[in-house]
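Encoded as structure tokens, the structure appears first; notes follow it.
One protein chain omitted, others in place.
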Amino acid sequence: METIIIDGLSYALPLFIIAIGGIYSERSGIINLALEGLLGFGAFTGGLFVALLGKYFTHAGWPIYLSFLVAAIGGGIFALLHALLTIKFKANQVISGVVVNIVSVALTGFLTSQINASVFDQPSNRFLLSVLPRYTIPVLSDIPVIGAIFKNVYPFSFMIVVLFIIFWYIFRHSRYGMHLRACGDNPQAADAAGINVYRTRFWAVVISGALAGIGGMSFAYSISTNFSPAVYMGAGYLAIAALIFGNWNIMPTLFACLIFGFARSGAYQLMRELALPSSFSDLAMTIPYVLTLLLLIFFSKTNKAPRALGEIYDKSKR
Amino acid sequence: MEEARVRMKTDEYIVEMKNITKRFPGVVANDDVSISIKKGEVFAILGENGAGKSTLMSMLFGMYEPDAGEIFVRGEKVKIDSPNEAVRLDIGMVHQHFKLVENYTVSESIVLGIEPIKHLLGVIPYVDIKSANKAVQELSQRYGLEIEPTKKIEDLQVYARQRVEILKMLYREAEILIFDEPTAVLTPQEIDYLLGIIEKLRESGKTIILITHKLEEIKRVADRCAILNRGKLVDVLDVETTSTAEMARLMVGRDVLMEVDKPKAQFGEEVLIVENLFVEDMNHFAVVKDVSFSVRRGEIFAIAGVSGNGQVEVADAISGMLPIKSGKVSLNGRDITDLPVKERTDAGISYIPEDRQSMGLILDLSLAENLVLKSYHDAPYSRGEILNKDAFLQHAKEMIEAYDIRSGGGATGMVRQMSGGNQQKAIVGREIELGSDLMIFVQPTRGLDIGAITGIRERMIEQRAAGKAILLISLELDEIMAMADTIGVMYSGEMQKITSADDITSEEVGEYMMGVKHA
Partner (left out) sequence: MPDSNRRGNPLLRFFGNQRWQFITIPLVAILMSLITASIIVLILGKNPLTTFQSLLQGSGFIPKPNYANFKNVFTDFVDTVDAVTPMIFASLAVAVAFHAGLFNIGVSGQMLLSGFVATIVVGYSPLPAVLAKPLVIIIGIIVGALVGGLIGFLKYRFNINEVVAAIMLNYIIQYTISFFINTRYVDPVSRQSRVISSASRLTLLNVPYGDIRMRIPIAFVIAILLAIFLWFFFAKMKPGFEMKMVGLNQVASRYAGVRIGKTLIMAMMISGALAGLAGVSYYLGFFSSIQPNVLTSVGFDAIAVSLLGNSHPIGVIFSSWLITALSRGGTYMSSMVGIRYEIAALIVGLILLFSAMSQFIRQRINALISRSDRR
């Protein structure tokens, strides 16, 4: 049970932060299938930072914390591409997302090999990261069962919880959040109220890139302790499924991510308990996806996307 | 009243638009138009649809920029390049199509863009909805625009949404208020109330610009009136000293012929029988409750009602667009309650829907394709699974001729490029050509100019004379009174009253529409 909670959370939280990014983008009216590419590029910049500058820090903790910041910046910058394509160039949002993903995989693949070859003089397609420390909170972790939430926690988990609160607050209670939701529901109305729809959507997409970058960096650390093309394992698409399941609202999306994370760690634990050979882990891996699909069957009927989602907004056409 | 009017008038011009020209691809929307509006007056802008009224005012509100000409506000030359700039100049506008965020509350919608901000712990900013609610409450009481601040927009009726739009301007402390066709979708009683509000606003010193094509409204509230025709300014008149006939003549550019010649009705057997119809919307909310009526050959049966009282759902249920919860619909004696759309069409239903752009047409298909939207399965338009595009074109050519449809791109041009009036002609033509026994017209003349309106009404009379049963659903009481043989009034999903058109006045119909009078 403990392992299920610990592993489940360490998977669910990065997924959740990516999904929050997706909610920002989609509630502003921009479909964001680019999350996969954004999280990958974010992880790439974070990994590059560690590879290039990690050795100059005397304290081992600094490169880790800074790498998340760099990943956020990298994801945010790469999101400019999606923002430009969809807002300025009026590209189809789904296509733009897919293209951004393809470019992300190609670009990071090229850059990682090129940089490894020309800077470090070694043929490799990955940047090595350090193993993250894990923390256990005294007292709280002693609570039976749910105490596991506070055991062996990755530092990024704390960070994500803090970011979640901040971005939930901005989404619900700030002026920007209110404008963002208006843009996704009725951009013409937002425009008439004096809101700059383009700018609001632009920042929403950039924020989604930054949050995806943090999620991507978390996965790079927790799953393989390096940046490699393996980071493109579909978490971005899963995050989209989670946010649709969560009806484009932050709280239900958290719930969806937790279900997914626990289904995943639970399935692995089951394999271990039953002492099944490792090849069965593939079968276990299908459980979260099957579960999600089944839940979608029951809950999609009442699902309502933001009204203006996917609609290309052109100020000059009303 | 008259005194007030005189007293508030000063000779100071608050808005001057000089030599304004605005072109859109293919049309000159405004051609060298100059108007000056005095502070504290109600200034009407009169013209047919497409005369350039809305375009002119959209430029004052910063939604378009003029290609040529100058705008002065309070004597100063201004460049209004966004609604923001207009708001800064204390200009507000209620658009014809309301611009409201559906899932916001009333007060959220009103404060959107200039939200009151408070700080959590003195540092973290948040939108203070509580004080917004209070401000909205006060404002609504001051101007008699009653509304509940915490209600969601999606739950509001049309007149209430309009109030939200008005409050939005007042919250922004606008001094110059533009109303774009505000009465088009209201009942007589609601119109009455709104005009009262406009008078009250003038008394409190606001300047009001009223875009309309309804002469009675101008006569009642306006001080002066500018008349536009095909983008050009015809004249600016003093309302008190001008007759409505004169205004109408100037507006249309010729003598008006509004009354369609309607011969006496000759009813045949019943074509459509609706019995105890119940319809639910997507959220399982009953929108049509226990409605029964019948339409005979040679009869125009008109359903009156305020927007959103179930009339459109009745049409959708008959045509098969909405599922019927319970009850029975029969056509020429055949039960069609559970038939799919296609089979109902084949059984003899033509349907001119309310929303011509999203239901009646596929805008990104060509005119020729849209004209066979319901008949492409049949010869000569297809044989087996293969379409005959030449037959499409031939048919389109005939229809363009017969129904005077004007399309810049001809038969292969996209319908999207056509004007609203011509789109409607295409739909009406297509539906009439089906030759169905029952023809449902929903809001057939909305947004059209007088020429097109007359044309479509004549078609309706023609079909009536040919022995078709016609179900007309309109929000415009004038249209109902002009066309109907029999009138049914719906309120809140229920049929309040069914009576011969000769036995009821428009005021009485209005009362049934408001639900204040019961049969």
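Per-chain residue numbering starts at 1, and chain names A and B are given in the order in which the chains are listed.
Here is the rule we go by: contacts are C-beta pairs under 8 Å (C-beta built on N, C-alpha and C of every residue); 3 or more make two chains touch, one makes a residue touch a chain.
Keep in mind that what you see is a predicted model, and the values were worked out from it rather than measured.
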Omitted chain's touching partners, listed by label: A, B
Contact partner of the left-out chain, one of B:Tyr143, B:Phe278 or B:Tyr376: B:Tyr376
Full-complex contact with the absent chain, from B:Glu173, B:Asp192 or B:Asp364: B:Asp364
Candidate in contact with the missing chain, chosen from A:Ala43, A:Ile64, A:Leu85 or A:Leu129: A:Leu85
Positions on subunit A where the hidden chain makes contact: 33, 81, 85, 88-92, 94-96, 98-99, 101-103, 105-107, 109-110, 113-114, 117, 234, 237-238, 240-241, 244-245, 279-280, 282-283, 285-286, 289-290, 292-293, 296-297, 300-301, 303
Where the unshown chain meets subunit B, residue by residue: 25, 319, 321, 340-342, 345, 351, 353, 358-365, 369, 373-374, 376-377, 382, 385-387, 389
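Operating definition for what follows: only the chains that are shown with their structure count from here on.
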Footprint of subunit B on subunit A - complex, ascending: 169, 173-175, 178-179, 181-182, 185-186, 188-195, 307, 318
Interfacial residue positions of subunit B with respect to subunit A in the complex: 63, 82-84, 87, 93, 95, 99-104, 108-109, 112-115, 117, 124-127, 168
